[in-house]
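One chain of protein is taken out of this complex; the other chains stay put.
Moving on, here comes chain A:
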Amino acid sequence: MNKQFETLDEVEIVQLAKDGDEKAFEFIVKKYQNKVANLIFKIIGDASIVEDLTQEVFLRVIESLKEYKFGSALYTWIYRITVNICIDEIRRRQRSRAYSLSDVLSQNPKAEPSHSHVEKTVEQKEMREIIEEAISKLPPEYKTALILREFEDLPYEEIARVLKIRVGTVKSRIFRARKLLAEHLKEYKDLLK
């Protein structure tokens, strides 16, 4: 990283970037790129798309830097852009999945999901895989709030700022995310013992 900026305040660096200083923008990208990439990785759960989406986040950052008013911390603002891009991506994927599922069903009407409920033991699957799968099934709004809490360690108030929602809403989204996870994991009866 550029040493010239290490001694500067973040506000000063952002101001330089706003004024078109490319080195200042590079400093911001390199400071947050891995944080952004991991947040995307956790929310989307697909490593193959992380690099492209991280790139998209910083392009949006530089293009809308003029609108950044220093009212919130820079990372809050960057995280908000990241979450919005992730939610767009999830919706895009859901739409295309809905198409492909309806295609399959129209071609083969018998291919319906089975309702048989076989209790699985943890040995059948890696524990991490089970948890990751359960998290991936959460509605994006709940999942995002939970990840900002458990992975980013953000307090409720910061999560509220990133997601532009009330603290009470953050509280209930995280609570519901945990309740849903517990339900998903019920079939692995010894996991939470």
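Criterion: contacts are C-beta pairs under 8 Å (C-beta built on N, C-alpha and C of every residue); 3 or more make two chains touch, one makes a residue touch a chain; residues count from 1.
We take it that contacts and distances are computed from a predicted model.
A chain of the complex is left out here; the name its UniProt entry carries, from "Acetolactate synthase", "Spermidine/putrescine import ATP-binding protein PotA", "Zinc-finger" or "ABC transporter permease", is "Zinc-finger".
Seen from chain A, the chain kept out of the figure touches residues 22, 26, 29-30, 33-34, 37-38, 41-42, 47, 50-51, 54-55, 58-59, 62, 127-128, 131-132, 135, 146-147, 149-151, 155-156, 171-172, 174-175, 178-179, 181-182, 185, 191-192.
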